[in-house]
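Note that this complex is displayed minus one protein chain, with the remaining chains in position.
In order of appearance the chains are A and B, and numbering begins at 1 in each one.
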Amino acid sequence: MLLLAVLAACLLPLCLASSDSDYAKLKQLAAAGNGLIKLDEHSYNILTAPNRNWSATVQFTALDNKRRCTPCRDFDPSFNTVAKAWSTVPAPERDSHFFGTLDFDNGMATFQKLGIQSAPIVRIFPATDGPRRPASGVTTPISYDLTYGYEPGPLAEQLSKYTPVPIPYKAPFDWGRVGTFAAAALVLVTTLRFISPVLRSRWTWAIGTVLTCLVMTSGHMFVRIRGMPMSGPNGQWIAPGFQNQFGQEVQVVAMMYGLLALAFFMLTTVIPYQTSPQRQRVQVYLWSFVIFIMFSVLVSCFRVKNRGYPFRLFL
Amino acid sequence: MAVAYSLPSDVSPATVTNTRSLLRIIALALISGAAIASRLFAVINFESIIHEFDPWFNYRATRVLASEGFYEFWNWFDPTAWYPLGRVVGGTIYPGLMATSGVIYNVLHALHLPVDIRNICVLLAPGFSALTAWSTYMFTKEMKDESAGLLAAAFIGIVPGYISRSVAGSYDNEAIAIFLLMFTFFCWIKALKTGSALFGTLAALFYFYMVAAWGGYAFITNMIPLHSLALILMGRYSSRLYVAYSSWYAIGTLASMQVPFVGFQPVRTSEHMAALGVFGLLQIVAFAELVRTHVSSKQFQSLLYASVIGMGILGAGAIIGLTYKGWIAPWTGRFYSLWDTGYAKIHIPIIASVSEHQPTAWPSFFMDLHSLVFLFPAGVVMCFRQLRDEHVFVIIYAVVASYFAGVMVRLMLTLTPVVCVAAAIAFSSLLDTYIEPTEPDVADDSSGKIAETAPAVDAASSGSSTAVSASSSTAKKTKKAPTAPPSVSAVAAAMTPSKKGEKPRGIFGLDTRFIVLLNAVGMLLFFVLHCTWVTSTAYSSPSVVLASQNPDGSQHIIDDFREAYYWLRQNTPENSVVMSWWDYGYQIAGMADRATLVDNNTWNNTHIATVGKAMSSSEEVAYPILRKHDVDYVLIIFGGLLGYSGDDINKFLWMVRIAQGVWPDEIQEPNYFTPKGEYKVDDMASPTMKNSLMYKMSYYRFPELFGTSQAIDRVRGQQIPKAGTTLDYLDEAFTSENWIVRIYQVKKEDILGRDLKSANAFAQGKKRKRTKPPVRRKATV
Partner (left out) sequence: MLKSWRCCLSLFLLGVLGPGVVSAGHSFENTAIVRTVELGGSLVHVTTTYAVKALEDGSRLYTLALADSEHEKTSWLEAKIKGEAAVLSLEEFGYSPDGGAYLYTVELPNALKANGTANLVVETVQTHVTYPWPDQAAQSDGQSLKYETDLLVLSPYHTAVQRTKIRSPLPQIHSYTTLDDFDDFTTESPVTKSGATITYGPYYNIPPSSNKDFIAEKQKHVIVHYAYDNPMLEVLSLKRTAEISHWGANLNIEDKVHLQNSGAKLKGHFSRLEHQSSQYYGRPSPQMLPALTLHLPAGIHSAYFYDLVGNVSTSHLRVAPSVPKGVQSNLNSVMELRPRYPLMGGWNYSFTLGWDSPLRDYAGWDKQTGKYIVGVPLMTIINGAVVNDAEIKIILPEGATDIDYSPPFPSLHSNLSTHVTYLDTIGRPAITLHYKDLTYNHAGTIYVTYKAPFSTLLRKPMAVAAAFISLFLVGFAAKRVDIRIK
């Protein structure tokens, strides 16, 4: 009993001392890399020490080109900006939460220890003792859900739940965009006199309308929202599956729709003005043929998307 | 002059008109018949049953309305929904649908026709689709003429995009909403053209009906102001517009505020501010016009215009200011997610989790609209040719609706009518051009001849009257003739149909007519085939009942849902509470008649997250939650045996996500993936996954079914570990024939006060000796 107490008594200052020195080291590291600590095995172990009265956010990544981890390189800048934003808060809060980045090449052992197979991963290590120990007592690392996107905005917003004070992140004011917008407006106003006939012409609007309808009805928004690639790997341009498509399909399908619509328009409104019977006859046959062919192509494309489709034309 | 083919010329005009109207009535009747008949596949293939999920609630509410009367229904508090919160049904629904079928029910019974309320509900949508066809006919008639109207009616009667939400049994608000939408628009156009306050009021009344029937009324609320605004900007302000809009807005808004669920939103929320703003603007413009007619000083007029614009801007500024002040609520999430498409995914996972809120890929456009999808732009262009006020409406409608349809699959429904209208315009003008028998001759002819042959033409083909009207109308304006190569000049002439001597000349020869018409008719036939196929295969299965094939090819019906729900209804205490994921809430309430925690009207995110948490956390954590909510039974859907992919394991990640939104430090989505970041249920699955209640309930005693052979989950195509899961806090109460529905009973606390885990272990130790015979799977299906 007594022995134990003695043991504890002589152990206590030791570990305190160690943690103190570590804490100082961390602060100094953070200051050096303006808010962000470039971690390696050793500093990582310090940062995530079992009895820490600070909390930390660690990004596990593989930035080296030979790792060929594009998402890592996409995500890294936004993480750095958030860390930088954090470094601007007043010292007492700032030094109770650290941002660190552990690159695969600096910390393979850690990656293996944690069994991390994919990067990037962001984990938040809550404080395990001291005042900022979470009330729920859960001190296991919390992973940041990357489905919120790679932008710094949501990242800062999510991380602020775990920092002593919200991260003072502000999206940088986009001067470039505003400038271009203003310039465009200016140009528009100045040239209004000259382009007003174009704006007043119904056919400008007609073309705009029709293009919008075509693009929308050929799944442009799907590609936008889902962030589908232009074309699939190994260069296939038709995405498999009924509820799925690539960017290229939008163009092709819109083109087909447009051609068919044009054919109808010609047949209905242009050809009747034709004065010579022969030329008119030729045009009629031509456009009818176009309709037939394009429609069969369209149907065959649809058969590719929807396997069970029983009907087919011409091809 | 030359005629491609001759027509009987000895028919009196009276006979012609009578025959035309008769033909028109017959055609409409046939179209209605086709529209109704093509929606009955579901009844013929299966039975007269309510489909899917939401309709079950509407059906239940309608039963209350029919049995208890309207006032009881109006202040009906349903204690069994959202247990223990309950739900004030009268104030949280759009009562239009129930009221409609309630009225029909009472009328029929007053006539001594005791039709079952279920059949009324099942057949309501087909019935109203016939009305939709009629109102589309009226609408299109205003755009072009009767023949286009008939085509439009035929299109919308059978086009899959509309059938998908209106087959027999899909008893949902959309069933009647599309009819109301089209008819309101028709009344609006009519009011705009005639400037009659009567039609404006009619539009307002049907707008009120629409508000009472469907949340999508916001579409009308913004369409009509947009149209008016466009007209004003195009300098087409007229007293007709003023009368129509003012009567519609004043009456319509006051009426819509009578619906409790809407209440004061028309003056408090941003969705409705456009209408208010345009109303104000109209007053200003009207005043300006008034002044202008009396004052005739140029400077004053310009000043006036300046002031008008200034006032308009002021008004807009006022509205924006109020919004920031918070007097006007900003856009609701669902509405906002239409503009910022990433919004829902991050902020409202419940909305994002619904499959019909996903964006639309082009195959589903083609599936739902087929050849109309490319006739549609052609029709829109033709609207530009003679740009009358109503054509502006169609154009705006086309742009807006095609955007929305691209963003959300379910909004395909609002796109379909305008597609039908535009396509009909395009198609009928094609037919007009090529059925018209008069052949042009190279010498210039007067439009008089065409005009006099016109009636005879109409007798044969009730269509080509526009060719006449167009030509005669275009003949009015005169400009100088162009000096360009023929083809180019032809195009130019088509673009601006107002040049002297450039009126459409017509088509030479029979063969040209023949080939074009053959092509067109072939396309129509293909359209019909396509619609029939899509309707019968894709859109006519009531997801309550699954169909499969017997070895001998005959239809085998998989009825697990009703089996389990009926078991609940017949063999559990009246007051027991059932917990399930919210998709099944309405069905449980409707078929099993038991209290549920959450259901498909997802108004309380926290409550849903609670269920999600219970499902996705371990037994020990879930048990107190279950007990606190007095849950007696837990119901889950498991498709692993049959390969039914819409089961709860596939929805599980949404449960996790929604729970994480409320308890971020207890539930974390990444913990449910393997270290490689895959979603697995086999022995690679992450421990959190394996310990989750959902996983345990899904695979409880599942491997035993395969005996010695390896257990396979047919949906995920993964092997389930032989060491089956164990349940300590729940008992398996019932499992349906194909294991699709599994119901578990929540144990009461142990009598001896032990925690149930140890109590169970003790009991297990007792009856270890009992050994089960090796089980082989009985051949199902």
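The rule we apply is simple: contacts are C-beta pairs under 8 Å (C-beta built on N, C-alpha and C of every residue); 3 or more make two chains touch, one makes a residue touch a chain.
Treat the numbers as computed from the prediction; the structure is a model and nothing was measured.
Engineer: If you put the missing chain back into the full complex, which of the shown chains would it touch?
Structural biologist: Hidden chain contacts in the full assembly come out as B.
Engineer: From the list B:68, B:731 or B:749, which touches the chain that is not on show?
Structural biologist: B:731
Engineer: Of the residues listed, B:49, B:88, B:205 or B:684, which one is in contact with the missing chain?
Structural biologist: Considering the complete complex, B:49 is the one touching the chain left out.
Engineer: Write the list of subunit B residues that the hidden chain touches.
Structural biologist: Within subunit B, the residues touching the omitted chain are 47-49, 111-114, 557, 559, 562-563, 565-567, 569-571, 591, 701, 704-705, 731-737, 739, 745, 772-773, 775-778.
Basically, only the chains that are shown with their structure count from here on.
Engineer: How far is the middle of subunit A from the middle of subunit B, if each middle is the mean of its Cα atoms, in Å?
Structural biologist: Once rounded, the distance between the two centres reads 31 Å.
Engineer: Quick one: in the complex, what on subunit B touches subunit A?
Structural biologist: Listed in rising order, the residues are 341-342, 345-346, 358-367, 369, 371, 373-378, 380-382, 384-385, 387, 395, 398-399, 402-403, 405-407, 426, 429-430, 433-434, 442, 486-487, 489-491, 493-495, 497, 502, 504-509, 511-512, 515-516, 519, 523, 526, 529-530, 533, 537, 660, 664-666, 668-671, 675-677.
Engineer: Residues of subunit A touching subunit B in their complex?
Structural biologist: Per the stated touch rule, the residues are 115-118, 134, 136, 138, 142-143, 145, 147-149, 154, 161, 202-203, 205-206, 209-210, 212-214, 216-222, 224-226, 242-245, 249-250, 253, 256-258, 260-262, 264-265, 267-277, 279-281, 284-285, 288, 291-292, 295, 298, 302, 305-306, 308, 310-311, 313.
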